[in-house]
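Accompanying notes for the structure given below.
All protein chains but one are shown in place.
Presenting chain A:
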Amino acid sequence: MSKIKNISSIEVSDTEIIAGIAVGDNRIINKIYKSFFPSIAHMIVSNNGSNDEAKDVFQEAVMVLYDKITQQQFELNSKLSTFLYAVSRRLWLKQLSRKGHTLNTTDISDFEDILHVEEDIQEHQEIENQFEQMNEAMYQLGEPCQTLLKDFYIKNLSMQEITEKFGYTNSDNAKTQKYKCLQRLKKIFFTNKIKE
């Protein structure tokens, strides 16, 4: 039974994966790994890379895909495996040239790019920066504000639950706290943005 599951889980279609990523279904990640990681890992390991580096590159490539799906109207005009492979290859080449390994990588840099993924990577890096600012702001906000905001906006807890969880005297008090936290977060976020 478990074997059958494994087999069917490997043969998941590209559209299913894209739909899974779009709705934030984290279970799809396992399938992404099983379907696409081996070939990319092989490419990187056979080009001066370690298995851990392969994992890093692969994760970044998947994030490129994630950003593409969540931030833009994503049109699948190649196979997902091709897209991920091209992105990983591009990323790995960049990393290698940063390391100064260019001489030894003729075998993968010689090929023409199958897909023009440069734009997608650029896009991904902008989005990454943007969200990094939010993460940074949240980090600077500190506790308990961070948890309070997450509980309310992400986990969708009711004001009543939050009042109990944080031990406020009443829900109005909690509302005031939430407002203050949010204002602080906005302040931090936008000042950081101006600084840059």
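The definition used in the following text is that a residue touches a chain if its C-beta (ideal position, glycine included) is under 8 Å from a C-beta of that chain, and two chains touch if they have at least 3 such contacts; residues count from 1.
Definition applied: contacts and distances are computed from a predicted model.
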Can you pick, from "DNA-binding protein", "Carbohydrate ABC transporter membrane protein 2, CUT1 family", "Trypsin-like peptidase" or "Propanediol/glycerol family dehydratase large subunit", the UniProt protein name of the chain not displayed? "Trypsin-like peptidase"
From A:30, A:170 or A:191, the answer for touching the chain not displayed is A:30
Taking the full complex into account, what residues of chain A touch the chain not shown? 21, 24, 26, 29-30, 33, 37-38, 41-42, 51, 55, 58-59, 62-63, 66-67, 70, 130-131, 134-135, 138, 149-150, 152-154, 156, 175-176, 179, 182, 185-186, 189
